[in-house]
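Of the protein chains in this complex, all but one are displayed in their positions.
So, chain A:
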Amino acid sequence: MTGGQAMGGCMDLGAVAPEMVLAGSALALVPVAGWVRGRWRRLPAAVALLALLVAMGLTAPMLTAPPREAFCGTYAVDPFRGFYQLVIEAGALVSLLALGSHFRGSEQEPHHPVALLMATVGGMGLTAATDLGLIILFLQMVSFPSYLLVLLVRSDGPAQEATLKYFLYGAAALAVMAYGLTFLFGLTGSLNLRAIGAGLAGADRAWVALAFGLVLVGYGFEMTLVPFHVWAPDVFQGGTAPASGFVSVVPKVAAFAGLLRFLLAAMPDGLAAWPTVLALLAAATMTFGNLVALRQASLKRLLAYSSIAQAGYVLMGVAAAGQAPEALPAIGYYLAAYLLMNLSAFAVVAQVERMTGSDALAAIRGLGRRAPGPAAALALALLSLAGVPPLAGFAGKVFLLVAAIEGGFAWLAVVAAANMAVALFYYAAIIAETYFRDPDRAEGPASGAGYAWALGLCTAGTLGLGIAPGLGRGLAQLGATLLR
């Protein structure tokens, strides 16, 4: 480590103010969560909500801050971090709203905010860490509370099996990654990303490629890249829908931010041919996710494969990130859009599942008549995921396609466009089920203020970002500045 300096010399608590607010709240809530009864069970969620809002306020100024290092070069303060932390906080906020409605009145109600906040801190740390030790620490930190979140259910179900699978895959993937990181340390004698980037220039290419391959396993696990995606469908299906929504968004956004920082700082000039490797992985991921999604009858499982495919689209931007200056803002914009539309879809599935006890495609039959609001929100979210204008997913896909062509991956843009055409098939199947069939049950889905707020925020964001992409893209452009 960059040790040797006096401990006080590089301590800068202001640099981690948002993380401290969230982690402090989470720690304070641990004893509270076990103790509260009755209507006081709502207290932890309220505290978490407040903490997230405060953290967002503390994060926002980083969007325009000049890039610098804190904690002896292990932690970055730059607009890149500010942008991705805001996205992660927003995702946590919306998830918290949906989870709050979902667990209202149950034994689990006070516990989910604790797990959610801890995972959020882990994700936020990952966007900022510039030190191999911290990177692996924060990857664990975003994963472990996510396991717990999946385990929390209102009633017994397949959640325990899902959690176990999630845990085992996560432990193995992160162990492989840690092994890869030791190679990087061995090759360069440093844990700092930028020092590694300078040191790798003269290193043996074969070892660099091996280290990169191993490190990619850890990121690939969090981002659900093929072939490291195997856990995702079972976990998304086993967990409750709002928890699956959180797991489909926050660890993924954090891992993309972390991978970008890693690649741009530690592997400059396309070392180990990472642009080509990632482009091939992107093609495999989007194609596999879309083709398998075609055959799903469980909504959560379908959305799991859809989110695998979506990760493939984003990875297309990452592959071009070294070449095309448009790539970074395109990725930022798309991840923000993905967060909104995916959480919206999961929130509707949560409402349906809560009432009918099922997430089968048939459970939403005729939802357009039973619940026009959620049905419309779901349709908009799915059309946006499919890339239909004027929704956020469309503008995001245009940005990514432009970046891919500019980055020299025109073939990948063609593959992506073909994938978008295929994906429409299963998104349209869900819409057809909600609108083109008459309901076979009378009751509407579960309602709740949390669901309504979550849906409202996501739908407004999906529409707003889509009709006027300039603002979101401008923010993402700010977030393209990072310490290299």
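Definition applied: contacts are C-beta pairs under 8 Å (C-beta built on N, C-alpha and C of every residue); 3 or more make two chains touch, one makes a residue touch a chain; residues count from 1.
The definition used in the following text is that contacts and distances are computed from a predicted model.
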Undisplayed chain, where the name is taken from the UniProt record, one of "Ger(X)C family spore germination protein", "Peptide/nickel transport system ATP-binding protein", "NADH-quinone oxidoreductase subunit M" or "TerD family protein": "NADH-quinone oxidoreductase subunit M"
Which residue of A:Cys72, A:Ala178 or A:Ala395 touches the chain not shown here: A:Ala395
Identified contact with the non-displayed chain, of A:Leu50, A:Ala432 or A:Ala449: A:Ala432
Contact set of chain A toward the excluded chain (per top definition): 326, 329, 368, 383, 386, 388-390, 394-395, 398-399, 401-402, 405-406, 413-414, 417-418, 420-421, 424-425, 428-429, 431-432, 435-437, 468-470, 473-474, 477
